[in-house]
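Everything on this sheet refers to the single structure shown next.
Excluded from the complex is one protein chain; the other protein chains are retained at their positions.
Then we have chain A:
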């Protein structure tokens, strides 16, 4: 036998196990009960490591096709693996938009050799303009797409939102919704509040998200179907989802991990790396997101990885693109959050939580060291983009192994 993982603690079903020994046998990751250590060619001391089911990211951006300088399928897959993810939902905001079986097949074919499962979020409206529906059934029945949504674009037309929810019911499809009212956030650059007032910047009010979530919940109540709300950022948004769940509506929700790390105060230096949508909000919004994670209102944490090239971020704030790279800083962000949320809860939000939403069976394993320091720089960066405020700094928390489909991958060596 080849590799023995010695004294590894497994996080699953809301518990952290005592240190045990594991090995790979018959393409499965198994606990070692009787065999002696001498049978193994390599023994890895895992006493500072954790393991869990392989991680799932429900919201991830891609540049290919069309904007390969931001992120190719290859660079995205490598970023995902080295960040501990075995499965990711890919947003359709490429150029051309992923809106027919052709684009879906193109991305999936390219990803096959990298040993990672991509789930494509097929665009629901043509060119994600929020108006004419795409060929949703064709994408589903020909290319297996189960998740639909316009990615970083909102669906602000109530009639289209209603029709999409009705249409998806033919195959129990789920609509992934980034809910905000674009007119209420028009020209907005950051969270509307005390800080935007001091900086003289046009704000994106909480109202923009709150009103869209409320409207979309009412439409869901009318049509039936299933909505997964992405990147919640407001206190009221969390309350609305909590109430909707209690009423039995078929909703789930996630939030970007970096919503829990950064706040609007971080924008005081006008650094465009902090320019994201939804924007970093106030301390009370952040506290509500944490409560939502703890009580199960928020089912998943997502990377909301939105790679942007250097030039689109090296500019005046209002001219810079929205978005933050989110993959390789994901585990260091988890490590930071483990100060106030337990590892059991954090891991659930990237394993069992998202798994229920997209209905995946997950036989994979991610092994990571929450104590390992490393430098996030050009050398370690797997993405083609580096738009993260932590780029160039030393971070704590590193993924070590990903076991997927019978293959063990050593990452970040």
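Assume a contact is a pair of C-beta atoms (placed from the backbone, for glycine too) under 8 Å apart; a residue touches a chain by one contact, two chains touch by 3 or more; residues count from 1.
To be clear about the criterion, contacts and distances are computed from a predicted model.
For the omitted chain of this complex, the UniProt record lists the protein as "Aspartate carbamoyltransferase", which is one of "Phenylacetate-CoA oxygenase subunit PaaC", "Aspartate carbamoyltransferase", "DNA polymerase III subunit delta'" or "Putrescine-binding periplasmic protein".
For the options A:28, A:109 or A:197, the residue in contact with the chain missing from this view is A:197.
For the options A:47, A:315 or A:407, the residue in contact with the chain missing from this view is A:315. From the options A:269, A:284, A:373 or A:407, the residue with contact to the chain not on display is A:269.
Note on the undisplayed chain: of the listed residues A:186, A:287 or A:375, the one touching it is A:186.
Touch with the hidden chain on the side of chain A covers residues 186-187, 189, 192-194, 196-203, 205, 269-270, 311, 314-319.
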